[in-house]
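Take a look at the structure below.
Left out: one protein chain. Kept in place: all the others.
Coming up: chain A.
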């Protein structure tokens, strides 16, 4: 299958650039890593590297073309065993964003040249193949909008089950599809060389495209159930925001997960002692520390020990935070909603201060009395489902956070200590990390620091 080379994005905000120079000619052999073209913006010039091996079959945007939109098809690579001429001919029929190409008179030429080479096998067998929709077996039927959304999202159309007439893939099908199918998305076929770690243009999660399909989604859902056997409950504002943000996070944040078991016997013992010795205040203990209060403090200290992990995602840069502002997920309305009030500068606060502040914030969160600055921002967040007996789980990152800590129940488990079976109280925690911000080793350092602190809880007191 031929490979489409698209105009790469040098930065996530780049919309168009100039195709400065082709370093390979049509017919040239190309190996992965070869520089094939130079792209420039007003800020920089970058080299485009080939990812795949093959022969440059067709250049669709000539060098010197200004303002080429990101993701426009600029060339086609014939892979091994493919007829270069056929690929070149077929590429002309591809929807090379003709409207953009036509804006530049030169760029329009390859398209108009298509009819001359139309008899070539590919063009003849499937003249309207649109690259993405093409499979070795034949053509994938998809609406134009579905094709465009799939391309932006990096979804292989051939992997999507179509719900339209005769299995045609329609826009609503793409909304539910997951990117990153077997082959890298076409958009990734050409990546600017120095930008190997720069993300492909972060596609906005097209809520706009999903929005009109709400009615269709509803009708399809209702088609399965007898009227009268269900109740329709419209989303309230909070649920709508949660749905939108979590969908966005799941679809756009490349997340990896790291899990560790923490031995919390020492922590539980310390907690008991501290709670017993709590000074009286108005006839009540001045504080009553929960396990979660320790978790907050330990997580805050861990960020101070691994300051490079205390970052949030900012598109083309990170924001490296100074303090450990820790969000604590609070279920409200009997589980119908969720707020994440933030303990600011948690690394500087005592356990009792954290405990009291958390309690106050949680109460006000449940009463929906929080001011926006009390739940917006922050370094990271903690979701603790231990009180529900959940052993371990993974949480979804709340952007722009780069991490979230999922905390399970503290329970007695059989463990091996110094070669002997023993009983220990173990709490399993899983950290979700945004790979755009940190790599596995950094995530491991962070969760490792957390484990050390939580297992040696006295360190939290000094």
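Basically, a contact is a pair of C-beta atoms (placed from the backbone, for glycine too) under 8 Å apart; a residue touches a chain by one contact, two chains touch by 3 or more; residues count from 1.
The rule we apply is simple: contacts and distances are computed from a predicted model.
Student: Name the omitted chain as UniProt records it, choosing among "histidine kinase", "ABC transporter substrate-binding protein", "Dihydrolipoyl dehydrogenase" or "Membrane protein".
Tutor: UniProt lists the chain that is not shown as "Dihydrolipoyl dehydrogenase".
Student: So which of A:5, A:157, A:170 or A:446 would be touching the chain we can't see?
Tutor: A:170
Student: Tell me which residue among A:218, A:387 or A:458 touches the hidden chain in the full complex.
Tutor: Considering the complete complex, A:218 is the one touching the chain left out.
Student: Of the listed residues A:36, A:87, A:149 or A:326, which contacts the missing chain in the full complex?
Tutor: Per the contact definition at the top, the residue touching the missing chain is A:149.
Student: List every residue of chain A that touches the chain not included in the displayed model.
Tutor: 95, 97-99, 102-103, 143-146, 148-149, 152, 170-171, 204, 206-209, 211-212, 215-216, 218-220, 222-223, 226-228
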